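So, chain A:
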Amino acid sequence: MIQVENLHRHFGGFRAVDGASLSIETGSITGLIGPNGAGKTTLFNVVAGRLKPTSGTVRMAGEDITGLPPHELFHKGLLRTFQIAHEFGSMSCVENLMMVPGAQMGETLWNAWFRRGAVRAEEERLREKAHDVLKFLTIDHLADQKASQISGGQKKLLELGRTMMVDARIVFLDEVGAGVNRTLLNTIGDAIVRLNQERGYTFCVIEHDMDFIGRLCNPVICMAEGKVLAQGTVDEVKNDERVIEAYLGTGLKNKVVAHG
Partner candidate 1 sequence: MAEPFLIGDAMTGGYGGADILHGCTIAVEPGEIAVIVGPNGAGKSTAMKAVFGMLKLRGGAVRLKGEDITTLTPQARVAKGMAFVPQTSNIFTSMTVEENLEMGAFLRRDDIRGTMEQVYGLFPILKEKRLQPAGELSGGQRQQVAVGRALMTQPSVLMLDEPTAGVSPIVMDELFDRIIEVARSGISILMVEQNARQALEIADKGYVLVQGANRFTGTGQALLADPDVRKSFLGG
Partner candidate 2 sequence: EDIKMGIILGFTGPLESITPNMATGAELAISEVNGSGKFALGNVVPVRADSTCIDAAAATAAADRLVTAEGIKAIMGADCSGVTGAILQNVARTNGVAMISPSATSPALSTAEDDGLFFRTAPSDARQGVVMTEILMDKGIKTVALTYTNNDYGKGLADSFAEAFTAAGGTVTINAPHEDDKADYSAEVASLASAGGEVLVVAGYTDKGGKSIIQASLDSGAFDTFVLPDGMVGQKLVDDIGAGLNGSFGQYPGTDSQGAELFQGLATAAGFDGTSAFAPESYDAAALIMLAMAAAGSTDSKEWSTKVMDLANAPGEPILPGELGKALELIAAGTDIDYVGATAVELIGPGESAGNYREIEIKDGKIETVRFR
């Protein structure tokens, strides 16, 4: 679905993404892991059009999409969430979701003024759908709360909910799990699998929770210092020496003593 070839993104002299090449197969749930600052988010930002690459190409289903603006990529079916939640603070949660679908007829002024009936019908459909999504995320009691006034984890859920409002081809999830309750995260994992299997979404998931990655992802790509460090099934990657050294570590040193 997505091919990234020799991608570079530099900030001043700093090479945040430094010649990464990877591909995300259609229909897969690909995990992207790597130490803090490895360049995962930067890679997402380049692929999703938020940042222009310094060099390199990005292809989506064979088509060169390098440097296209985010809104065009959205209409091509590429969706993403943000690591640091980007909610629309002054809007209610349900509105946050309703605004997502593209090409709504009511977004054209002409229709808003002169085809109000049709617009209203469309709104009803969207509202229902948004409520379903909220219910699924266990936050439908917050439907009318302003998005700036919900908890940190709830914001993350809302972020995820937005990708469920439209039919996407590929969804990039940047640490949906951080700050989300683990029980709920399991439910989210199930949802991702279902979307993947039933609706054929492709996913690329950044996550630091290895359990979550392990349950969901195949293959897994590990980045470090802007490059792809390792790639393979979860187990392969998990047991890779370099990955352990750079990323996973060997567990708590003090654990036993603390309760001694």
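As a convention for this text, a contact is a pair of C-beta atoms (placed from the backbone, for glycine too) under 8 Å apart; a residue touches a chain by one contact, two chains touch by 3 or more; residues count from 1.
How these were chosen: all candidates are chains of the complex that A comes from, given by their letters.
Since this is a predicted model, take the numbers as computed values, not measurements.
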*What candidate from 1 or 2 touches chain A in the complex under consideration?*
1
*Across the complex, what residues on chain A touch candidate 1?*
11, 33-38, 40-42, 83-84, 138-139, 142, 149-154, 156-157, 175, 178-186, 208-211, 246-255, 257-259
